Each structure stands twice: as C-alpha cells, then as structure tokens.
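Here the complex is missing a single protein chain, while all its other protein chains stay put.
The first chain written gets the first letter, and so on, giving A, B and C; residue counts start at 1 in each chain.
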Amino acid sequence: EAPQTAAAPTGTAGRQVVKTPDSTAGPTCTLSQFGGERFDLTSATVGFSQSEKEANPFRIAETKSIKDEAAKLGIADLKVTNAQSQFSKQITDVQQLIAQGARLLVIAPLNSDGWEPVLQQAAAKKVPIITVDRKINAKACTDYLTFIGSDFYEQGRRAADKMIEALGGKGKVAILLGAPGNNVTTERTNGFKDRVKEKAPGLTISFEQTGEFAREKGQQVTEQLIQSNPDINGIYAENDEMALGAVTALKGAGKQPGTIKIVSIDGTRSAVQAIVDGWLHSVIESNPRFGPLAFETARKFLDGEGIADKVIISDREYDQANAKDSLGEAY
Amino acid sequence: MGKWIRDYGVYAAVLTLLVFNVLFTPHFLDVANFRTQFVQVAPIVIVSLGMALVIGTQGIDLSVGSVMALAAALTALYLGYGAAVAIGVALIGGAVAGVAGGALVAYVGIQPIVATLALLVGVRGLANVLVPQLVEFRNPDLIALGSNALFGVPLVVIIAAVLTLLVAFLVRRTTFGRQVVAIGGNRAASELSGLPVKRVLVLVYVISGLLAALAGVLATARLQASDPTSLGMFIELSAITAVVVGGTPLSGGRVRVASTVMGALLMQLLSATLIKHNLPQSWTQMVQAVIILAAVYVTRERGKR
Amino acid sequence: MNREQIGRLLQHHGAMMVLGVLVVVGTLGFDSFATADNAASVVVSSSFLAVVAIGMTFVIISGGIDLSVGSLFVLGGVLAAFGSQYGFAVALLLPLAVCGLAGLVQGLIIARTGLAPFIVTLAGLLGVRGLMLAISHEGATTYLVKNPAFAALGQGEIFGLTYPVYLTIILALAAMVLLQRTGFGQNVYAIGGNEQAAALMGVPVARTKVYVYLMSGLLAGLAGALNAARLSSGVTILGIGMELDVIAAVVIGGTLLTGGAGGVTGTVAGVLLLGVIQSLINQVGNLTSSLQQVVSGAFLALVVVAQRLLSKAQRIG
C-alpha cells in the first residue's frame, strides 16, 4: 500500500477569502505613513520566516503556498528560514534575514510576544513585516505592517457552537489542549470556554489535558480519558492531529463512530475524510494558504494603497453536510 | 533493611501508587484500564531494556527517540512491500543507527552522551527527510500488530514481556551479559582480561537501536500512522528515568532488568494518575520531579556517585 | 615535543580554529555573511547561550551535568518580566534569587545524597518548568516588561552590540580567572579529575559541588532575565531542549564530559560555532528544516570525532 501523502490542491481550490476588512474598514496604513520607499518586489530580497518544521499539513501548505506564489510572481530572491519551534532561533533568523538585505518580511510567528529586537531593527531599516497565521503584539503600521490570518479565539467559539449543536447543549466535554504556553492553545481554549459559558451552561467541561498538538499524545490521553471518564459525550480537540489520535483511541476501545462527538480545528484532508467516515462531527478550518494574500497585500502596499491593520480571513467549516464535496479543498 | 529498600523500593513505590489509585481513581480496577496502561508502557519498556544494557556499560543512549522515528519512517516507506518487509527494514535501520553510535563510542572513543546526542539530532532529521509528514496507512497486518490481542492480552504487551524475559536471560545467563557488566565496572580490567570490549560495546548499542526501532514500529502500528516528527520525542528521558528509578546506577557495572520494567511502570502509572485526576500540566511536572527524586533516592547505590 | 604542543593546541582551541575556517568559508561564499549586521546578530543571539554555557562549563568540569538550565532560563525570563512591574531591582533580583535557589537545592541534593547529577537535574528540568507554567497560568500569560530601565538592560547598544554582549564578555573573563586562578577553580578541576583523591587532598567536595550548581542556576536565570529584557516580555515557550545545545557547545569547546579538563574560552568558541553554523544555514536560505537537522547532527559528530582524533594524536606524540 502506497503512503497517502496529501498533495496540496492545485488551482484556486481552498484559496483564502478575506472576511475583514470589508469595504468600510477602519484605520489603514499607506507606504507614506509607514515611511518606507517603493521597491520592485521581483528583484528584491524577500524573507520568509517559518516557525515550525514543515512536518504537519498546516505548515507544509503554508510554506508551499508562500514559495509557490513567490515563484509565480517572479520573485527571484526568496529566503526561507525555519525556527524549528525554537523561539530564540526565530528571532535570530529574522534578524539575519534583515542582515541579508531583505526588503520585505513575511513571518509566521511562533509566539505573539517577544518581538521587540526584531521590530526595532526592521523599523530602523523601514522593512515592512507581514505576519501570517499568528499575530504579533505590537503596533500595526509602526512596528509592523499588518497581520493576515484567522481569529483563533473565534475559531474556539465556532468549535463550541458546533459542539453545542452536536450535544444539544448538554453533556460532558473533554478538551485536548494544544502545547502549553502557545498563544493558539490559549485563544482556542478561551474562545471555546467563553462560548460554552454564555450559550450552553448545561455543557460541563470535565477534563482538559494537553495533547501537545500531536496525534500520538492525543491518542494516549484519550485512552486514559475514556477509561476513567466513560460518561464523556464530546471531545474538543484544538487541532486535527489530536482529534485523529482520539479517533484511533476510540476505534481501539471498540467504540462506534459518532458515539462520542468530536469537534476540531484545522481542516486537514484526513480530518475532513474522518467526517465523511462519521468519526468526527465537524471541523473548523484554519486556512494556511497565505501566499496569494500576503503578496497581494505587499503589492498593494507598495503601490501606495492603504492596508488595514489586520486582515482576517474567513474560515470555512466542514461537517456532515459538506465534507464529502469539500474534500478537494482541504489541505 | 536498607538493602531491601534499595532493591525493592521501586516495587513498593508501584504498590503505593496502585493502592492510591484503587482508593481514589474511579474505574481503576477495570480490566480495560490495566490493558491501557500496559499497552501504553510497552514501547517505553522495550526502549528501557536497551537503555539498561547501555547504562550497564557506563554509557547512555540519547538517540532512542530518533531511532523510533527513523523506524516509523522506514516502515511507512516500505509498507508497499508488505508489513514484514517494512518491519525488517525498520529494524535494520535501528541496527545501523546502533552500529554508528557503538562505533563512535567503542572505536573512536567518543563519550556516549555526545555520540548519541549527534545521532539524536541527525537521525530525527533523516527520518524527516525520508518521510516529511505524518502518513496514514491501512495495511491490515501492521494494524493488527498494533491492536490485536492473544487470549485477551494485546500483542504489543506480549512482545514487551517476551523481550523482557529475553534480555533478563541475556544479562543473567550469558557470557555477553557478564561481559556487559564487567565492562561497565572496569573497562581497562576487562580489556586486559581479554574481553572483546569493543565488540560488546557496539553490540550493546545495536541492541538498543534494534529495540528502539521495534518500539517505533509498535508505536506506529498502534497509531495507524507514521509520524517521524513527534514519535518518540523525549522518550530517552523516560527510559533513562525508568532505568535509574529501577536502581541501576548511571555509573555502570550493573543491569537490573525486572526493576527497570518496574521503573517504567512506575512512571506510566504516575502519568496516568495525574492525567486521570485532570491535574494541570504545571502540577503534573512538579509532581513527577518530586516522585523521580524520591524514587531515585530510596533506590540509590550507597557510597557510589 | 613540538608535535605535542601542536596537538594540545588543536584540542584546546579546535573549536576556535573550526570557527575561523567557517568564518572564512562564509565570507568567501556569501556576500551578506561578513556584514556588521549579520555578525552582530550572531554575537547578540549567542550571548545568552554563552552565559548559560559558562555555568555549564563549571558543572561539566566538576564531573557533573545540569539538564535543568533550559527550564531555569525560561523561568528566569518569566520571573524577570513578572518582577519588572515592581521595578528594576525586583526584575533582576527575583529571577536570580529563585533560579539560584533551584540551583542550590539541586547542588545540595547532588552533594549530600550522592545521587547522579543527570537524574537530579532531570527532575529539576521537569519541576522548574512546572513551576514556570504555574506562574504563567499554564503558559497562557505572558508578562510584559513594564520597566524601561530593565528593558534597556537587554536592548541598549554600544557600538552596535547590545549590553548583554559586553556582560557576557565580562562574565567569561571573570569565569576564566575564577577557574584558573582561584582555589575554587582548582577545586572544581580536582573533583572532576578524581573526586576521591580530591577529598583526600582536603578539597571541600560537597561545598564545591553546591557552588557549581548554584552558579549554573544563577547564570541560567540571569541569561533568562536578560533575554526577557531584550524581548520585552517573559515568553513561556523558550528553552525546550536548550540544555542539549548548551552541552553541545561546551563539548565542542573541548571540555571533557568526564570532567577534570576544559575551559571557558573553548566554550565561548563552541557557542559562537553553533551560531555561525546556523547563520550559514540561513545564508543558504533554502535547506529544508529536516535537512538542517541532519547537517547539524553530522557537524556535531564531525567536530567531536576530529577532536578525539587530535587528542589521541597528542597523547602518542
């Protein structure tokens, strides 16, 4: 049996769609406000700093999208670094990209805080920074140009909505947390809990343990969970990998699909397939294909157009209704 | 009395945890629970067995987690030729990593911790180059290996048990086992006594590599997916802890197989207890630290470093 | 005799020489390598690792190992950021006090019970990280550095290099003097070389060990605090696996893991070497992340093998 590596979809399938700003959006940033000068993207050095190894579908699709789009636009000198999940390394990586003469930086930050040294250096050289998928806690237009990505808190809330829908607003839910200390973990947890509190007080969260965003850990924690809390009704996994690990655990324990409702976030091909198979209830998407939007934003900015302080993309959701048809769009 | 605690302290600790759980953890006495704990601990036990041998020679093998990842990658790559071939190739991969580590230690004379640290970094990278991302598979044989049971006992557990017996036999009853311990006790003396020191050292790392690879295959079979990125991350620390908590001194010259298995069980039970009681990560880690220290303290080798 | 001297030189300063070679290669191979900016980024980012590695050098020379430094580093940062709301002094002293205490406790356990440093500091690694998570609400809270004076400690510059670089240089020099020219330093070498003999020669073994781990804890906490000042925040996801980088740097620098030999110069060179390798990989700019790991692993192996062969050559010569 051949390994089933999910190839990223070609064409425009699954392309990111901007949710905000809509046409009447608030403050914008122009080249003159930012204080840089115009340059030609195709001949400039562009730096992309990836935060984690390209080992999960999200990161693979993200890096690929940036590289593909750069190639498509004819950007000759794209420098890519990878921080291998070490934050200190990412700071150094970006500083070295600046030192190598990068005129534009696209950063997928490992963490939202702690960017002071990079921001100072970039500001001094007037290098615009576009952060993708995760925010940087700093001032848009002064410290960096803009943020393009999903709203993780909102993702958590939407996951809660799905869980409430699945369980009819009551029952016991377990959370498989992401890696501790990670902003994504925090926001997806808070969004979920807040929404549950306001909309379905009958839903109790009786278990929350970290699965570190990894499938095996998700499996192991779920095995312990269903053993000691057999009355659990739903599992909220903060990414697809842990959800799929949970599925393996449920299969191993002889459970039938659908007896425990699982909701997760990301929208990888395997997860969407698992909806089709009945194991997952629904998945909130977190779209990693930042290339087109990032470079379009850069182009607009260099052309003098105003850029919103954040560009929130609209994430789809997959469930029984659309999973089968949307398989081609999942990454 | 002191000696008794040293030799059986880890058993007493496991017993204490069991009693605690029986009293305070719901559904602990279910058969399914024990099954879960044994299944989860099996790969750690297998890795720890190899680690115990390596530590017996006064070495250490930090590369086991990466070797597991390599085995996972190779399994995925060769699954097209059938499960048996894939497992074979994975084991060969583990053995080759062991040869590399062993050769660096025995023939070049690099300290084990450094030699295997280089492997830890490099082999995981290699595994990722081979299989850059998680790959799911549906090979029924491999899945069966991970989830089937014989007389109600999961295959994974049976394999771990058999390997434990095998390694115990190796240590107690064979020339090789004695030589391992002698080399760990005094390498210069062993050399002058005509023991094939270098060969034994290489063999020990090969065994550790093989066992780690097998653990990687089993974990992969259980996960029904090959995940070289995160499989076996930090397992070297769990394995070393299991060995040391079991009373094998890091200074070598002694291998305690049964206690090592107990050490692994202790750590497994501990983490299960903390998960089942839904403690936050911060507490989990602090409690683990205290228990490790306490266990190592009671089983410590008096008068030795 | 001459051969022997060369051999010894190569072993002690091997890292320095490889460093030199790599710098030349980088300069010839990449236009943007030998620029002031790039050099500054390597030096600045290395300085934090170097501070931790200096402490580790003492620990390893004494025949021990300290796996808890990564956790102490992140704890130091979180505490500094947390403390910065109460002023400069708290921001600096709180991490030093707590991390120093953690080092002290580990040192006491190691010295008094004779437990293996590996396992004690492994427990330290877990426990300290747990403490950090507890303080930061499971890592969810990132404290920001509110005190401008403290932030300046990590960000202020002289001649394009930040203060921590100069502090690192001062610390390295002080450590050299401490190691080579004081009784304490001699004691560290002695217990690493032969603990039993050292005890019989009247070296206060237990006390020396306690100081060594105390120092390692203090330096890891200090590095974490400085880093927090630099980042203006107490980032909670730092330091995982840092201990391995630090140990690698110390070993590449020629300090023997068996103890009894080594020095601070080598360690500093080892840290810079790691930084330069990383910078070279970044210069290439398109190695996949997995391949980067293979390269790092192979390089580490290469350096230690070369060192080993050189020291063999020296012994024969």
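We take it that contacts are C-beta pairs under 8 Å (C-beta built on N, C-alpha and C of every residue); 3 or more make two chains touch, one makes a residue touch a chain.
Methods note: contacts and distances are computed from a predicted model.
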The complex has one chain missing from view, so what does its UniProt entry call it, picking from "Monosaccharide-transporting ATPase", "Na(+) H(+) antiporter subunit D", "Glutamate mutase epsilon subunit" or "Sugar ABC transporter ATP-binding protein"?
"Sugar ABC transporter ATP-binding protein"
Chains in view touching the one left out:
B, C
Consider the whole complex, including the chain that is not shown, and state which of C:Val59, C:Leu131, C:Val203 or C:Leu310 touches that chain.
C:Val203
For the chain left out of this view, which of C:Ala190, C:Val210, C:Ala223 or C:Ala249 touches it?
C:Ala190
Kindly state which of the options B:Leu18, B:Val108, B:Val129 or B:Val181 is in contact with the chain not pictured.
B:Val181
Across the whole complex, the chain not displayed is touched by chain B residues 173-176, 178-179, 181-182, 184-186, 188-196, 253-254
Positions on chain C where the hidden chain makes contact:
177, 180-183, 186-187, 189-190, 193-194, 196-204, 260-261, 316
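As a working rule, only the chains that are shown with their structure count from here on.
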Please state whether B-C or A-B has more C-beta contact pairs across its interface.
B-C
Reference chain C; chain at largest CA-centroid distance
A
Chain A and chain C: spacing of chain centres that average the CA atoms, whole Å:
34
Just curious, how far off is chain C from chain B if you go by their C-alpha centres, in Å?
29
Taking each chain's centre as the mean of its CA atoms, chain A sits from chain B at a distance in Å of 35
Multi-chain contact residues (two or more partners), chain A
53-55, 180
Check each residue of chain B and list the ones that touch at least two other chains.
128, 132, 281
Could you please specify the touching residues of chain C with respect to chain B in the complex?
65, 109, 113-116, 118-120, 122-127, 129-134, 138-139, 195, 244, 247-248, 251, 256-258, 288-298, 300-301, 304-305, 308-309, 312
Can you list the chain C residues touching chain A in their complex?
32, 35, 37-38, 40-42, 44-45, 48, 133, 136, 138-140, 142, 144, 151, 155, 227, 230-233, 235-238, 240-241, 275, 278-279, 282-283, 285-286, 288-290, 292-293
Enumerate the contact residues on chain A facing chain B in the complex.
1-5, 53-57, 60, 180, 206-210, 212, 214-217, 219-221, 223-225, 227-228, 230, 241, 244-245, 248, 251-253, 270
